[in-house]
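Take a look at the structure set out below.
In this view, the complex is presented without one of its protein chains, the others remaining in place.
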Amino acid sequence: MDREQLKLDIKVQIIKYLNLLDYNPEDIKDDMPLFGDKGLELDSIDSLELIVMLEREYNIKINNPADGRKILKDINNMADYIIEVNYKNK
Amino acid sequence: MNIYVTGIGCVSSIGNNVIDNIKSLREKITGLKKPIFFDSKYASEFYFGEVNIDNSSLIKELGLKNEKGLTRTDLLSMKAFDEAVRCANLSEKEISSIDTAFISASTVGGMCMTDQLYNDANLISNTKDFLSSYSCSAHTMKICKKYQMKGISDTINTACSSSANSIMFGSKLIRSGLVKRAIVGGVDSLAKYTVNGFNSLQILSKDRCTPFDINRKGLNIGEGAAYLIIESEDVIKDKTCLAKISGYGNSNDAFHASSMSDNAIGITKAIINAIDIAGIKPDDIDYINAHGTGTLNNDFVELVGLKNVFNNNIPPFSSTKSYTGHTLGAAGAIEGIYSIFSLLHGELYPNLNFKTPIPDFNLSPITKNIQNANIKFVMSNSYGFSGNCTSLIFERINNVY
Partner (left out) sequence: MFIKDTIAISPQNTYNNDIFSSTIKQLYGNKFLAIEPEYTGIIKPNQLRRMGRSLRMGIGCALPLLRNYCNVDGIIIGSSEGGLEDCIKFLNQIKDYEEGMLTPTNFVQSTPNALAGQLALLTSNNSYNTTHVHKGLAFENALIDAKILLLENKVKRLLVGGVEEISNYNFNIEKSAGQFKDKECSSSQLIYSNTKGTVCGEGSTMFILESLTGNNNIKINDIQTITFPTEEELHNTAINILKRNNLKIDHIDILIFGMNGDIRSDYFYYRMMEQLFVNQSVLMYKNLVGEYPTSSAFALYLAYNILLKQYVPKDIIFRQEAKLKYNNILIYNHYKGIQHSFILVTKENC
């Protein structure tokens, strides 16, 4: 899967896992903040949901929730991290 | 209208009855260990406060051999209930009277049978024994049936403040004159359901919990049950009274589903309301049995709340969850009974495993067993998910000795 495809896939999964009823994948911009007052406005429970999503869908384990927040900053960061981990594993 | 505690019953990981609980508290013996009876993937990974008796022994002890569908939650609650009514010398007639309320609490109820519930809910079970055992109220109904209790009966579920709220509701029922006495408390038993739930929130500690320590890593889940018999001054006559319930307060933090606000709005308001009902001043509180779960969020915010109310004169405090673990729906009642021990015996129980204070406050809980303490008012705090905050105030009765 190339980077663009991966990013689209992440968006689809986020919408599924968080049940974002009023979002389509194209509504989530690659550099849109996922947490905080702007962007998707997700909260701490969502971050735990996304950590589970990374494990179930991309086989990536994050043991420290604080690391999770950095990786889950936006779609770009998530895609980079998934690619990096997959590269290392190869 | 004064409300007196005339009986107590308690089962936890540090003792199967009231006396054994006191002994463990005095001797600093923790109940937190790898569980023997609890079946879960996490049994070997985390520490738990497991009650040291198996279900079949409980059934034997309670003389319930022929009953079907009993869960560990039912059995623990019946054990503590029986001890409390014996302690208060309540007759069967008094227990079943329309003037006696029974207010219990639980968060997991019969869902401690997580696998059986899965089978029943998905229609793949080969037994029908447990169909009416799962609800939070199932244990209350079974006790009501056993004693043919006719009066006001209730089960409260406000997550981890549940049994503090059952004590509060029972007290209000007596104060309003609707009943003359109430049996109040709660129960929870170890369950895959709750252990996996708390684990999914990443707030379970792999070590024994260290409430109020800078390096605290989360909570340990415990189990247990506790009931108090509380009676109106009109009916106690010459009974031995253990303590008075002087104050209670509840407030919602209105901040987050599973964590507390940084400025401790709910905690502060619950404490102020309880002090107000008791008709005392913050300075009158001599000791606080804190909620102190050992999670990053709870212990920090609880100290903020104490600062808000007591400024720089925070009374001695400790969390006995370092002995029992977090017994969830039973915690408020178990810790209420520990508060009564403190008043009865003039002793304060230490917060185990504490080393270094949180720098923002530089506040240390009690770490040694303190004897001969002259204490009149003890406050017990309980906080639950969905922002539910409750504080109770127990008062010493002078003529008890």
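Letters A and B mark the chains as written, and numbering starts fresh at 1 in each.
Here, a residue touches a chain if its C-beta (ideal position, glycine included) is under 8 Å from a C-beta of that chain, and two chains touch if they have at least 3 such contacts.
Everything numeric in this text was worked out from a predicted model, so none of it was measured.
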For the chain omitted from this view, which of the shown chains does it touch?
A, B
Among the options B:N21, B:T73 or B:T140, which residue touches the chain absent from this view?
B:T140
The one of B:S24, B:S163, B:S205 or B:S258 in touch with the missing chain is B:S258
Hidden partner sits against chain A at residues 17-22, 41, 45, 48-49, 51-53, 55-56
Residue by residue, what part of chain B touches the chain that was omitted?
40-42, 98, 107, 111, 114-115, 117-118, 120-123, 125, 128, 131-132, 134-137, 140-141, 144-145, 148-159, 165, 169, 172-173, 175-176, 178, 192-193, 196-197, 199-201, 250-258, 265-266, 269, 384-388
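Note that only the chains that are shown with their structure count from here on.
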Residues of chain A that touch chain B when the two form their complex
43-45, 48, 52, 65
In the complex, go through chain B and note every residue touching chain A.
200-202, 256-259
